[in-house]
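Removed: one protein chain of the complex. Kept in place: all other protein chains.
Now for chain A:
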């Protein structure tokens, strides 16, 4: 197990290094000079040159890459070209919204999907299964922003239970949580639909396995066999989906952030791209890549925990 861990950690470091290089190069070759963009169309060439020198844009490419990478490693993400504030601070502020939102949406989708998938598999072909399959079909088909609008209409405008948008900050935790409920729900429902379907089909495959019949021959009821022997064996595909969903939720919530006017990571990237704030784009994208790689790493560890056969993989 230690060897497996060391090997995985080494490959994690290599992936990150490769990702940083690709991100840096892509942003480098993208058209648009931040300095001239910041100063506007009528700026004098010598002003632009001065700003370029100040931002370090006149240095050779490899030096700028090493400078940026070294900064990332020491927690210095640079200064935003447009806002003139440390990128690390901006990212931290946005993560305070995006991370709880993603985690909440993931938890909610799992809480919905787990019982739904189990019930559908246990009552295959009967009314509960059909209800779950119908609901999940709808959940996958509906775009989450439209779902978000419906939720706002009902819970904010009609019932006045929850705010329609905006984020008050974590100084008032209760208000902050209330602000995240609707966006987290809008994000979670389509994900829950996917997860429930994956879980159902994985469970149905497992239920046809012979060890389920062996479990029944020991005296377990159908439901007990499903819970004790079915669920854990069905975990691998479920963990795969969960890993993918978390990565998606972290950065992919941009439309939902827009609908609910939340200051999250997705909107930060969007703004940074439109304003050619390259240093912010680079840092946030690398951070997201880091998050995805770490989530994949954790997913792999979870695989090994769930299935002993994967622990001795070469």
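Here is the rule we go by: contacts are C-beta pairs under 8 Å (C-beta built on N, C-alpha and C of every residue); 3 or more make two chains touch, one makes a residue touch a chain; residues count from 1.
Rule of thumb we're sticking to: contacts and distances are computed from a predicted model.
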Original post:
What does the UniProt entry say the missing chain is called, choosing from "3-oxoadipate CoA-transferase alpha subunit", "Amidase", "NADH-ubiquinone oxidoreductase chain L" or "Peptide/nickel transport system ATP-binding protein"?
Top reply: "Peptide/nickel transport system ATP-binding protein"
Original post:
Among A:29, A:73, A:159 or A:217, which one is in touch with the chain left out?
Top reply: A:217
Original post:
Of A:3, A:60 or A:75, which sits in contact with the chain we cannot see?
Top reply: A:3
Original post:
Residues on chain A that touch the omitted chain in the whole complex?
Top reply: 2-3, 6-7, 209-211, 213-222, 228-229, 232-233, 306-309, 312-314
